[in-house]
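One protein chain omitted, others in place.
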Amino acid sequence: MNAPEVVVTEYLLGLEAAHPEVIEFNQESRIIQRRSLPSQPKVGLISGGGSGCEPMHSGYVGFGGLDAACPGEIFTSPVPAQIMAATQRANMGRGVLYVIKNFGGEIMNFGLSAEIMKRKGIEISKVVVNDDCSFPADQLDRRRGLGATILVEKIAGAAAERGDNLSQVTAIAKKVIANSRSFGIAFNSCTTPKLGRPIFEMPEDEFDIGTGIGGDRGHLRSKMVSADDIADILIKQPALELDFASNKRLIVLLSGLGSTPSIELYTLSGIIQKKLESNGTLAVRTLVGNLITSLDSFGVIATFLIADEELLELYDSPINTPSLRWGR
Amino acid sequence: MNAPEVVVTEYLLGLEAAHPEVIEFNQESRIIQRRSLPSQPKVGLISGGGSGCEPMHSGYVGFGGLDAACPGEIFTSPVPAQIMAATQRANMGRGVLYVIKNFGGEIMNFGLSAEIMKRKGIEISKVVVNDDCSFPADQLDRRRGLGATILVEKIAGAAAERGDNLSQVTAIAKKVIANSRSFGIAFNSCTTPKLGRPIFEMPEDEFDIGTGIGGDRGHLRSKMVSADDIADILIKQPALELDFASNKRLIVLLSGLGSTPSIELYTLSGIIQKKLESNGTLAVRTLVGNLITSLDSFGVIATFLIADEELLELYDSPINTPSLRWGR
Amino acid sequence: MTKEINVPIAQDWLKEFCNAVIGLEDYLNELDAAVGDGEHGSNISTGARTLLEEFKSSHHEELGDFFEFVGMTIINSVGGASGALYGTFFLRLSDITANKSSADLAVITDAFTSGLQGIMELGGVKPGDKTLVDALEPAVSSLVVSVKNSDDLLQAFSKAHYAAEFGCAATAQMEARKGRGSYQGQRSVGHIDPGATSMAALVRTFSQAIATDRSPIA
Partner (left out) sequence: MTKEINVPIAQDWLKEFCNAVIGLEDYLNELDAAVGDGEHGSNISTGARTLLEEFKSSHHEELGDFFEFVGMTIINSVGGASGALYGTFFLRLSDITANKSSADLAVITDAFTSGLQGIMELGGVKPGDKTLVDALEPAVSSLVVSVKNSDDLLQAFSKAHYAAEFGCAATAQMEARKGRGSYQGQRSVGHIDPGATSMAALVRTFSQAIATDRSPIA
């Protein structure tokens, strides 16, 4: 609806205006930051990435979540100036954790920023989220950061909030990453403001397997199948890698890619849960919605995290951000 | 993705599975009901309508919201058997409020049910939500129930939760209705499972003004305009009817119609807020998301409620439902 | 020649109607897509399938009971505006035929008249609002004339059927003032109303049922 140049800024202004108690848009630094810093100094958490994946990451800034988010242009990682401003804002003297999704742009820009910030005396720790298991395990490079990013932000955010130190928060974040896997599929391509048309064409009766965010197409195209078959596709590889057979309690996220209606999302998550249950595995928590998106793509990303007591407790603890809120 | 016959059932199963602490799907009666009734008897609240408008209404069942929801088939009002089952479930001896949207099917089916339930000795009170001001005030019949329905469910739900009696809860609901107006626009038609194609055609460069839910087209078609102009269209009539000039504090809802990405919604809500502010009116609360939808329609419904202290306090009080949650 | 209907004939009528609307499901959905939300065919067919299923085990002696059963089944299976309206139509038929095991043209005409009134009251509609009333009302008027003229039942319903079809066709020229079509205003003109189309089928199948009747009274 708007000129491509202002799309991101207008979004950020709108987000700030809608959630003034929780976040603020620092226009000069172009970051979204918690409205007020906690009374007790805590480990800072920041993340960032290309815009167009809303509510990722700005929607997860607030109590129990991120301290600041760096929104890049549409599908473009943020620049170090933003990341460094976010670092400085989030640093309360106890160090800052960078939650980085495994995309070249993020690795490099957060990496450059970390080097500079460390030289300025700020303790920085980095985790790289690569939960996408649509690529085989020997192609780790290609495994993108998907829905587990939200879980890292929620759970490590809770650890920081309760007072854990930087290495503890980092360890929790790594534990979440190690224990989560995602898989995505999509029925079309999004339309970017710059191109003004879908990035790629997809025949009506086909869909993509192994889809990411940021306009990525999947790496396998298939003829349309039933919701039941789609659930199987989404579960298969995560179940293998996380050994659902032995790890019987999961946190399950099902995110629409931006234009997937709620009725379809819940339908699919219901089928997924039923399939898990019939194998003796329980989704002890389920989160369904547009959690990590790709503009107006029609598709889903399913994320599974093995839930032990520690992670579950941190997951359940209060959060108050524009897009996730409970317990407060 | 699924056979039309099972679409609604599968959705309801998925919703229940994802929110087991809050709601349950009573399959026999085909209603979504609060998992556990409150310890203190309170006035019951129920609503219902055609499915395809998710999270309306099942997503608003829970603490501080509805006690039960009656989901009809896609775009078809529920049948009295459902409504009566919901009534009986919601009745804790203090009467039940029916939140009815101004659609013939709802008026008739809730009306028939109310007659029968009253004969069974249950106190029933009805409110008809007709906040759609895209039709002139002399065509009240055509004014559909839109976003204000959520506000009625939230605010009257809070009144019931604090212990108000049936006539008090009804009065609050009526106050919300009297003080709220909505306006919708859409850029396309949704595709229904039964038709398997869009209900109507819309040229790429046009959009509809005065759109409702349930697949309704708008009643005025226009050439595409900027986000700024759309904000003007959405504000104009509500501002006149609610006299924004004198009533300077509003609760504003902006709902996507199902496939409108978050980035567009917040952009538009930001523009709306800026416009309000520049006229000295303040959106003291803002709710943005897919709140009331029409399958995969791309469009928005903007809802405005004049916020006095009483309504604001009830709005702010805790709610825990699948789709609205705060304070708990 | 059939002079009266009884429960078996009434059930034949309803079966014919159910099969007719099931056959028309897609067509009625298409008609509804043009002015409404594209599911009138599915709504009414859901009711029809439920009725056909129920008929397998249902048993009623009196028309009043039978029509009440039909009305309640429709009300509780169809939903939407049409479920309540069609259901009410049959509940009114039930009122007029209470305690009767058969009904002649005069009673049937009274029953249809009351059914029409029930629909108009519940729906808040008048003829000309582009609804199923625009098929039913001409049919009822025709029945009333037939009673005066002492037409036999088949004659009466043949005429009523034509009146209903005619009224249904005339909805194309109308602007919808009730129901979902009304949201479109002028844009609803040019399309036949789906509810009027299914209602015309209800009248048509009545004449079919009595024409092909195999019941002892025939």
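Just so it is clear, A, B and C label the chains in written order, and each chain counts residues from 1 on its own.
Assume a contact is a pair of C-beta atoms (placed from the backbone, for glycine too) under 8 Å apart; a residue touches a chain by one contact, two chains touch by 3 or more.
Worth saying up front: this structure is predicted, and the values here are computed from it rather than measured.
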Visible chains that the absent chain touches, using the contact criterion stated earlier: A
Identified contact with the non-displayed chain, of A:D216, A:E264 or A:D296: A:D216
Which residue of A:G44, A:G72 or A:G299 touches the chain not shown here: A:G72
Residues in chain A touching the chain absent from view: 4, 50, 72-81, 103-105, 108-109, 111-112, 135, 141-142, 144, 192, 194-195, 199-200, 210, 212, 214-217, 219
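Basically, only the chains that are shown with their structure count from here on.
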Chain whose Cα centroid lies at the greatest distance from that of chain A: C
Rounded Å distance, chain A centre to chain C centre (Cα mean): 55
